[in-house]
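With one protein chain held back, the other chains of the complex are shown just where they sit.
Coming up: subunit A.
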Amino acid sequence: MLIKPRNHLTLGENDVTPESIYLSRRKFLGGVAGLGLAASLPRAAWAGPDYDDVAKAKGPEWFEAKLGDTRWNAITAEDKITPSDDATHYNNFYEFGSDKSDPARRAGQLKTVPWSVTVDGEVGKPGQYALEDLITPSRFEERIYRLRCVEAWSMVIPWLGIPLAEVIKRAEPTGKAKYVYFETLEDPKQMPGQASRFGLIDWPYREGLRLDEAMHPLAFLAVGMYGRVLPNQNGAPLRLVVPWKYGFKSIKSIVRISLVESQPKTSWNMLAPNEYGFYANVNPEVDHPRWSQATERRLPNSLFSPNVIDTQMFNGYAEEVASLYQGMDLRKHY
């Protein structure tokens, strides 16, 4: 029920998701999006899937211009998509407060245009890039991924963005590059959670991946969700999405991407190394010290059905990513 391995890893730039698969499930305006005709539609026409409950928002010009050429449904999941209202109002984004409703209430003031990202370290082309320059050489894709939070709840979210590997390749990593390190914006004026004197996180928020994990086709850089630009509370304007790892690996509001030689320090691991490992792969057999990871609550749920389902190894992406960890003791490298 969980994996949908439709050879999506071998899809080339111009391949098209078989029409029958998504048309049966999802509403499309005119059904032309997946056929690559979207680009030829008048700009005003909405070519993407119709997420009817989504609060519409206009992104920056470059974003809206690229939207028409998106490969909708490039990767899908059989799971039901979480209502966007839930995905945008129930967030862990400690930069804006520790309550799950804080980000939606307090992230509005974050200024995401203009936005630049520092690319440095072991790369041939270091520099400070405007977000659009980092993203626009690639074609937008929509990917529907399961998101498994380390707190044992999960959602299913349609992201918009580009493969992380493409950005890394364009930076031309040197032979010394072994890991990719990411950093979130640090600005307590815009991010009130960073100003809390009782906060335990050492800002800026940091995350990292092994280079081969980062180059994996499933690793994704999102700039939008539900067919629109990313809402601030979901990590605008640029966030990572690594669907086989716990949600905290998917760092938000990224301002730095560094290629480095040794394993970088990462925020939750610095805070509680016995609870949060560097790898943080979704693994039902390795419990968090404070709760079980064997099951998860698929949200939204209700009082009458907590919607508890079994957690899948690598969040259901084992077929694609298990080979990255061959020979590793995942109990030790949790």
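In this section, a contact is a pair of C-beta atoms (placed from the backbone, for glycine too) under 8 Å apart; a residue touches a chain by one contact, two chains touch by 3 or more; residues count from 1.
Criterion: contacts and distances are computed from a predicted model.
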Hidden chain of the complex, named as in its UniProt record, picked from "Protein-methionine-sulfoxide reductase heme-binding subunit MsrQ", "M67 family metallopeptidase", "Acetaldehyde dehydrogenase" or "Spore germination protein": "Protein-methionine-sulfoxide reductase heme-binding subunit MsrQ"
Sole residue of A:55, A:271 or A:328 that reaches the chain not shown, by the stated touch rule: A:271
Touching the absent chain when the full complex is considered, from A:139, A:178, A:210 or A:297: A:297
Hidden partner chain, touching residue among A:101, A:174, A:263 or A:323: A:101
Touch list for subunit A against the chain that is not drawn: 82-83, 86, 89-90, 94, 97-98, 100-101, 153, 155, 193, 196-201, 271, 287, 290-292, 295, 297, 299-303, 306, 308
